[in-house]
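For this depiction, one protein chain was excluded, whereas all remaining protein chains were kept in their positions.
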Amino acid sequence: MPKKIRLGVLGGGGDSLIGVLHRVASHINDNYQITGACFNPDFKANKAFAREIDIPLNRVYIDFDAFIEEEMKLPENERIQVCSVLTPNFLHFPMVKKLLENGFHVICEKPMTTTLEEAKILQKIHKKAGTVFALTHTYTGYPMVRQMREMIKAGALGKIHKVDVQYYQGWINAVIHNKKKRSTVWRLDPKKSGISCCMGDIGVHAFNMLEYTTGLRVKSLLCDLNYLYKDNKMDVDGTVLLRMGDYIKGVIRSSQVATGEENGMTIAIYGEKGAFKWEQEKPNFLYKMSDTEPLQVYKPGHAYNSKLSLDSSKLPAGHPEGIFDSMANIYLGVAKAIRGKRYNDGEFPTMEDGVRGMNFIEATVESHKSKNIWVKMMK
Amino acid sequence: MPKKIRLGVLGGGGDSLIGVLHRVASHINDNYQITGACFNPDFKANKAFAREIDIPLNRVYIDFDAFIEEEMKLPENERIQVCSVLTPNFLHFPMVKKLLENGFHVICEKPMTTTLEEAKILQKIHKKAGTVFALTHTYTGYPMVRQMREMIKAGALGKIHKVDVQYYQGWINAVIHNKKKRSTVWRLDPKKSGISCCMGDIGVHAFNMLEYTTGLRVKSLLCDLNYLYKDNKMDVDGTVLLRMGDYIKGVIRSSQVATGEENGMTIAIYGEKGAFKWEQEKPNFLYKMSDTEPLQVYKPGHAYNSKLSLDSSKLPAGHPEGIFDSMANIYLGVAKAIRGKRYNDGEFPTMEDGVRGMNFIEATVESHKSKNIWVKMMK
Amino acid sequence: MPKKIRLGVLGGGGDSLIGVLHRVASHINDNYQITGACFNPDFKANKAFAREIDIPLNRVYIDFDAFIEEEMKLPENERIQVCSVLTPNFLHFPMVKKLLENGFHVICEKPMTTTLEEAKILQKIHKKAGTVFALTHTYTGYPMVRQMREMIKAGALGKIHKVDVQYYQGWINAVIHNKKKRSTVWRLDPKKSGISCCMGDIGVHAFNMLEYTTGLRVKSLLCDLNYLYKDNKMDVDGTVLLRMGDYIKGVIRSSQVATGEENGMTIAIYGEKGAFKWEQEKPNFLYKMSDTEPLQVYKPGHAYNSKLSLDSSKLPAGHPEGIFDSMANIYLGVAKAIRGKRYNDGEFPTMEDGVRGMNFIEATVESHKSKNIWVKMMK
Partner (left out) sequence: MPKKIRLGVLGGGGDSLIGVLHRVASHINDNYQITGACFNPDFKANKAFAREIDIPLNRVYIDFDAFIEEEMKLPENERIQVCSVLTPNFLHFPMVKKLLENGFHVICEKPMTTTLEEAKILQKIHKKAGTVFALTHTYTGYPMVRQMREMIKAGALGKIHKVDVQYYQGWINAVIHNKKKRSTVWRLDPKKSGISCCMGDIGVHAFNMLEYTTGLRVKSLLCDLNYLYKDNKMDVDGTVLLRMGDYIKGVIRSSQVATGEENGMTIAIYGEKGAFKWEQEKPNFLYKMSDTEPLQVYKPGHAYNSKLSLDSSKLPAGHPEGIFDSMANIYLGVAKAIRGKRYNDGEFPTMEDGVRGMNFIEATVESHKSKNIWVKMMK
């Protein structure tokens, strides 16, 4: 019976953007009910926010440990089924670990952990747990990204030989050029943010998008980062040369000082028979290119799209859906999985995506610090 | 205390697109809880759908009369506060009438009624009722439409002298060119759809958008409709010449046989000092033009936007929000009004918009049937 | 033997924009040599300009009469073969008349004359003369406009049922809003400019483009013009409702007060099977739309284009050609005609286009002055 799935939320309270994104996404397909939460380490703020969005206060917990302890006391048919982990990065690992060990399904924000080692540990635990785990690489939920994936899988491009992914933002300009700001902001403090700022925050999205759409894997990479100032400890820009096969090469370009760029992720995949281009800021247009035919522009909602793409949009063509809908598609896939329904392996990013993402981040920093040598990735 | 507003839904069950649109919009800002409904005249389907989306079955009613009767028996603090009317057009009038008479707030799909006369009756009743009434001209909820309105109000264009609105779709091609289809589909049956298909369904959106953004009013119009086939009884295309002042002229172009167009609403407003252009299918880009300066492209989420625009987006610039978010902004305005909070007069379309819309539809048909003469609109 | 064609030029001296456009266009395909001219009524300026662009001074004439008189004395194999008429509008008629009567080929700027009556006289004379006459509706020379025409001719759209042409500029804003300027500028003086400013100058281009691409003819029209100020005597904006068949309707929108628009001509043609869209400011992109297939974007230089289109571009795809090249394609067609080579009937606009253009201009003004009634056009 399609009773709503009981969803718990960790972090994401108040004005948190990631909080709004997940909350709206969970509502969109009528699958989830937020049943419990620990939105905020400050219990007062935690409760105030729960009241604001009308969550039962008896299921608002003082901290994560209380969350686990109290929920585990509840009968299974009342207990939270799946938990969204939206806390700062360093908390992902302990929380996801404990959630999985206690039999919860998990939806986790990226990056999955702060180190590859942690990621591998989670992978083992998850294997044992057998519950559903999803990593929210949000952009993989867009209908036209999914259309690209499906058409590539079906051979529309022939053999791929070149890839080019960009993820450009400009927001860190407001911080980086001011000595005081750049030395105090947590984003640029390795103790709080891990080993990479730009690659860890957005480069990893570009990497995931590339493997998601092509079905290929990065075998090795060479990276040059830019820290912009001598006293700055974190990368804010970088270019990564890629090898995905003997003669399949390409590049990931990622920046947080690309002045004036907002959330400029673009992907271009070139193959023997054709090519695809897609831009995150105009997500409802997918460009199919060929050397001999007119350019074709695919849009969501048309019968010519694949099932996976059609299942990822709700309205007829011409009614723009956006990033909330993209995230909602990931939540939709997770709901199917939790309910034991059939789902496609592209409906949400998995534990393996998380492990590979951490591998990518560490490899880029290693390459850069070793004076830009080639670094192999795991198979 | 911000307990969620109790929302009732009439119509919009099953796969209804308008149903999804309103349901998602109501969830987006955490303001509403669907508490009762009559989704479908077939009670079995009605209940099945309620179960699917997890609505309490004791508040699912067999018909509209039962809805009113039973809800009125409930204490005021349990009773539904606002009701979304998503039924076929001819039902809007009796339902809205009774809802208002019984003290409910109302959110109604457009067109508000099937005749101007009905609209005027509702207007009177609403005046007496004093509750909140909103008409869902969805496109007025987009942040960049609101930005345009606010900048025009602040004088950015100087005196406006020319307006040009387009609303082009192509979907009726699949019906109109087949004699059997066009004589049987309800959309082209005046008994079921009222006096106009194209103007009634989409032309009226264009009209509303024009008055919403400019703050001006259409004074008179001249219209030429196209029925495409002799045996077809409803317009599927039309052009409307407009006068909004002695020397303020313009045009509304509307079509359902604009082959290949999906939901192609565009608006261009030209004034002495500048101009605006906006396209519904790329809603997050607003073009500000001038004869002497470079074109400027405004996008949502930037600090340079007006308060009304900023309040209408949730994420930072570059994270595309879409039509669900646009509708959600209308629901947000209604929530403020219901809770007695301050709100801007552009936060949701009103009863007056509904009356003027019906006036527009009737005037276009009158002009056309009178061999394309000028018809005056109400003041 | 392909000796260059001897070209005479009337008007277009000094900084004249139309002068540059024709001069460059005549050079582009290596077909013409400017051999004689009367660039300017001021003989000193005339000669100075001839010297500047290195034209033999003995073939630079003091006025048009001298031009004819002296050229007719020359042996035929030295005499100018074709003459480009680039003078102010009211001079087109007497010059073209005399040129045709003396056996010259003529390339004439639009509008062809100042009245329909004059146009009809020229048509008769031309019939007798049997020489080549071309009217420079420049935009018909673009490769993608020609591709549209050829594909429509070949049935790509099926039965056309809706047309929509826009020609929006904003430059007259700099004049019209200033009482002194608008009462003194020649463009707005009916004695100097004829009966129409906006329709005469640019509306007629839109009209020609429509008949050129569709192969259909406007049968009747209804027009509303805007003069913007009571004391202004010429239209600066207008909308024209069109009927091209019983159920083939559409609109021409033309403005010189569309603030911020530069040279915004766009055309959209909708048929049962598909549609085309094209924009003059991005001339190398032709959009083919359908209700069921992805949008296709045609570009010049590809083998998938028609012969007429391919013959109208010189470089491989991706090397943008522009308006000089478009005009050059018209000159290319004229060269073929002069040399007696085979050419397609779409390679340059003809005398008939000129007559219909004048008919259009007069009909729009007549409709407007008769309070917006339908006016029939010639067959």
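Labels for the chains are A, B and C, by order of writing; each one numbers its residues from 1.
Quick note on the criterion: contacts are C-beta pairs under 8 Å (C-beta built on N, C-alpha and C of every residue); 3 or more make two chains touch, one makes a residue touch a chain.
Quantities reported herein were computed from a predicted structural model and do not represent experimental measurements.
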Visible chains that the absent chain touches, using the contact criterion stated earlier: A, B, C
Contacting the left-out chain in the complete assembly, out of A:219, A:249 or A:282: A:249
Absent-chain contact - pick from A:8, A:111, A:170 or A:283: A:170
Residue touching the undisplayed chain, where the options are A:11, A:36, A:141 or A:274: A:274
From C:54, C:76 or C:345, residue that would touch the chain that is not displayed: C:54
Touching residue (missing chain; options A:18, A:125 or A:228): A:228
Touching residues (missing chain, whole complex) on subunit B: 288, 292-299, 302-304
Hidden partner interface residues of subunit C, rising order: 1-4, 17, 20-21, 23-24, 27-28, 30, 33, 51-54, 169, 171, 261-264, 280-284, 299, 314-325
Touch residues of subunit A, complete complex, unshown partner: 157, 161-162, 164, 170-171, 173-174, 177, 222, 224, 226-229, 237, 239, 241, 247, 249-251, 253, 255, 257-261, 268, 270-275, 289-291, 295, 372, 374
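In the analysis below, only the chains that are shown with their structure count from here on.
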Interchain centroid distance [CA atoms averaged], subunit A/subunit C, Å: 55
Averaged-CA centre spacing for the pair subunit B and subunit A, given as whole angstrom: 35
Sites on subunit A at which at least two other chains make contact: 299
